[in-house]
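As you look at this complex, bear in mind that one protein chain is not there, while each of the others sits in place.
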């Protein structure tokens, strides 16, 4: 493959039809430079607390990104060659340049994927490169990135500011002391970094080390977490801590299903006993998690934290890989997810509460038009999160808008989440979302389903206003 | 929001690409003014029997329309402020102008929804208004509508004629005496209004008052409806009455699933006993409903009524709302629906009958290409109803055609149903369907999958001929 120019076309992702493109362009121009509000993601607060330089290009861009290494693994590239070390301490490539070269040789695999859009944006806009990545350009690009990472302009806080981030949320376990968040707040740096309360390790009996985690929760809070009342008090205690110390405005729940429950305290105590004993049936774990969603809703009604539910991923589907490398190795696979029966116990109790917000996500796109839009178009507490994970992509976003809007409208959706740990890709991801939303709106204007002045207002709402309002990140 | 012009663009819903738009326009021009045949809906026959003026704008356009108030409710607007009175007699807004204002303030929520297309059409075409609805124009629009509703030209029969309705079907329970239909037939007014036989209240053990309804059915028909034979005879008796007095050509069945059954009379009597006792398990009610679909098919084979099955809605999902306000409050939520196993008992018995027609609808769009098109593309009795309810919308209709046509063709579909109680929106709904079908056909012509003369024939068939033929509404 000859070296070729890296082009980031100014009209990328806008409709090819000249009439629609002109409309989309006008809409996009009004939102392109709005501040980024990132209400849910997985960046590391240490970056912003310590503001140390990022390491080499491979460790920054490739090694931690399961979107990238899963694709190479699917084509027979061992994870070790990408610098991922087995849990047993086995060998893995340690030369970042070699890792980068292996990646560059397989870059063609990403044609047509959002990873390609994001990384091209990072190369072009963040690192100001103009040559297309490939085997022949790997070293040149590696060197250019490596040199820039050593400069002050590429430290986390400088990039945060350059990216125009108004606020960003990280995600922590209730067991986290939030030291980095405390350090950020104690510093003079004005960047707004908040945490989000993700209690999976202490509310999911199937989570590795659940009983130990709950015991630790008791230690931290001084509550007897072996009792149902003490356990709930401890969780509430940490929610308060997350609000106060971490500026949290939301919780997040990554459950295998949407199951919710509304059981008596006596049954809850029995389930907790079973869960802590480590000896329980699959349906008991499921019921416990379901009860905890309802408890979290109850607490949110009290303390105002916005709930997020990310259900439907079968985690660690590949046991060999899990055994060798651990979690998050690109082997999480979605499955069919029911919202209508699963959420009913929670909705029966809290569905009509004006003070509560529950944002639903899905990995099962069939639920968009059949379940999610009808539910969100009725229940006051429900809102729909943006297209998630595999569907955080141009086609995925268009399917989302086309299947959701006619029943739920725009105003039961919440704007964009980048949901990423790939910090440098955040502007790229928000830019893709803004472009695709404007492309969709241009379709509505183009066949006269909407007037352009209204579309402009909606574009602004989707890019900026709704996310601040829904996640309670306003001033 | 400043007052702006209400625009109903003549090319709305036609493809933005100039080449496709020209094709679509030519196709649409040939069907735009065809008479409206409305074979399935929920208008009130009293309107056409009495021809009294409609009440105020709010009671006509907003209060009865669950598409509208569900959206406002989802955004925290109490139903009472929209004039919906709780069952316990609690207070609700009674001033129609105040209701209209509340609605107008939230009109922006409907951006991108079909409700917006329909109501804009009503305002522009039926009421000849040229100002866009919004908080600032609510009073002006209210007054204009209110004034027109008091004139003879806006009475039901005048509108029926102005709308170019060739025939319309209402929907009644077998317990209904059809007095209004009788009055229409006894009048000199030539409008064709027929009933459809909807036996849910007397064939669904879960329906409120089922046992009482069946007893009443016995009284009306002089049959002993506690016996299986008498019960069936009573149902057949009312079918004959609906055909004779109400001009019925179809039945309609709103079941939670597609379950059908083909059981022995002995088992049927046992199920009937259980159902009438009010003490039965969920699966017994399901089986009874399933048996009744097969019985209805048997009767249809005898009397020629076309069957319609509308399955897959979880009715009254919100128990608080149901308790306070009753049925049809916007809380019906679709769920995954299986047609392949569910319909098998009925199809095994009657699937190959040339004299029978069973029209299938769905709220589960995943069934279009996977189940419904393959079934309708094989079984002689099966036809596919148009995109239904939440999918009676531009995107919904396009998904329907794109997923159904390649396997089932156009001629296993039945044209359009408006399925509405919103009488004034009927021309708007048929117009949307005609435009979207022409837009889809233009795509086929535009990339040379079909010749334009054939597309013109199909457009006419979809807008007019197929519905008359399938619903047996020809002369």
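Per-chain residue numbering starts at 1, and chain names A and B are given in the order in which the chains are listed.
Keep in mind that, in the parts below, a contact is a pair of C-beta atoms (placed from the backbone, for glycine too) under 8 Å apart; a residue touches a chain by one contact, two chains touch by 3 or more.
Note that the structure is a prediction, hence the values are computed from the model and not measured.
Peer 1: Touching the absent chain in the whole complex: find that residue among B:38, B:318 or B:412.
Peer 2: Hidden-chain contact among the options goes to B:412.
Peer 1: Out of A:154, A:391 or A:464, point to the residue that touches the absent chain in the complete complex.
Peer 2: From the options A:154, A:391 or A:464, the contact with the absent chain belongs to A:391.
Peer 1: Kindly state which of the options A:32, A:92, A:109 or A:240 is in contact with the chain not pictured.
Peer 2: A:109
Peer 1: Write the list of subunit B residues that the hidden chain touches.
Peer 2: Subunit B touches the chain not shown through residues 17, 19-20, 336, 338, 340-341, 344, 347-348, 351-352, 354, 366, 369-371, 373-380, 382, 402-403, 405-412, 443-444, 446-451, 453-454, 457-458.
Peer 1: Provide the residue numbers of subunit A that touch the chain removed from this figure.
Peer 2: For subunit A, the residues touching the absent chain are 4, 7, 9, 11-18, 70-71, 73-76, 108-114, 116-117, 132, 314, 317-321, 330-336, 363-366, 390-391, 393-396, 439.
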